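Removed from the display is one protein chain of the complex; every other protein chain stays in position.
== chain A ==
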Amino acid sequence: MSIGATNARPYLEVKDLNVRFETDDGIVQAVTDSTFSVEAGQTLGIVGESGSGKSVTSLAVLGLHRTRSNAKVSGEIWLDDQELVTATDEQVRLLRGGKMAMIFQDPLSAMHPYFTVGSQIVEAYRVHHPGVNKKVARERAIDMLARVGIPQPERRFNDYAHQFSGGMRQRAMIAMALVNDPKLLIADEPTTALDVTVQAQILDLIRDLQDEFGSAVIMITHDLGVVAELADDVLVMYGGKVIEKGPALEVFQNPQHPYTWGLLGSMPRLDREVRDRLNPVKGSPPSLINLPSGCAFHPRCPYAGRNGNRSFNEVPLLHGDVHKVACHLPPEARTEIFQQEVLPNL
């Protein structure tokens, strides 16, 4: 967390974000009352399983739900002192790819198969620099390819996405996202589709570029290792809600929510004996059309019976100062369970 000496807004501030989709099966409440912020130069990790609302949140920041007529976004999204939920389509379009950019999960499907990688980067640059001629834009694109570590960028400029290796493709994708010096970079599981050996390189690259450009970064992942390595702050999402957030170090050393314990327990570790099994979170993610009442995690929570006399039918509020958690368990009980039952098995 930044030291709050000034009252200036963080570079990105999201307040009470709600995203819902009207479908034939009912209303999908994809994100509920999500609040978070990222300062320039900081990295926020958003973790959670599939369908927890991570990607929907980031697409909402970019305004990419606007083209879906069945999507409804409410709340506030402030980017550099500009409110985006109430902004016009054109205002948001001008920010997209300019001040804020996104890297997607699978770079092969995220790049157009029929246009060269270079031309796609040039296109991204020229949308936000309309006066720039093709030659200058081309030089800029080649320069970006070189900066993300693609060898022989002049030659690779004319290649298509399918001619790149997985890692190089993601590098090119990063070059495309960074071509306009965005101050907010959202990376949606940028290493999931890559070989393990390449994953670390890509993460290093993102970190180096962040240092260089001073951007705010949102790293969306289900890989806690990635968050531990890169993030300053962590947001844990479950069933479309933020259930725990705080400084990364604090959340990892002293996790408060049973779901976060579950995520930590399902991480494979090399220092663990082979005979030990992973401890996955039992059960399956909740349906976003029909969320469990109260705490959405309670049907899967192994400690749901130990909440004293509090009812699970109420929605737990995020509470705490810097490190916040939404859980019905009394803090003392949480500490005790974590120390005695969870930690020894991690």
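Criterion: contacts are C-beta pairs under 8 Å (C-beta built on N, C-alpha and C of every residue); 3 or more make two chains touch, one makes a residue touch a chain; residues count from 1.
Heads up, the rule we're going with is that contacts and distances are computed from a predicted model.
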Missing subunit (named according to UniProt) among the choices "Glycosyl transferase family 28", "tRNA 2-thiouridine synthesizing protein B", "ABC transporter permease" or "Oxidoreductase subunit": "ABC transporter permease"
Hidden-chain contact residue, picked from the options A:9, A:72, A:112 or A:319: A:112
Sole contact to the chain not displayed, among A:71, A:95 or A:264: A:95
Full-complex contact with the absent chain, from A:12, A:84, A:124 or A:288: A:124
Residues of chain A (touch criterion as defined above) contacting the omitted chain: 62, 64, 67, 93-98, 101-102, 104, 106, 109-115, 123-124, 127-128, 160, 162, 176
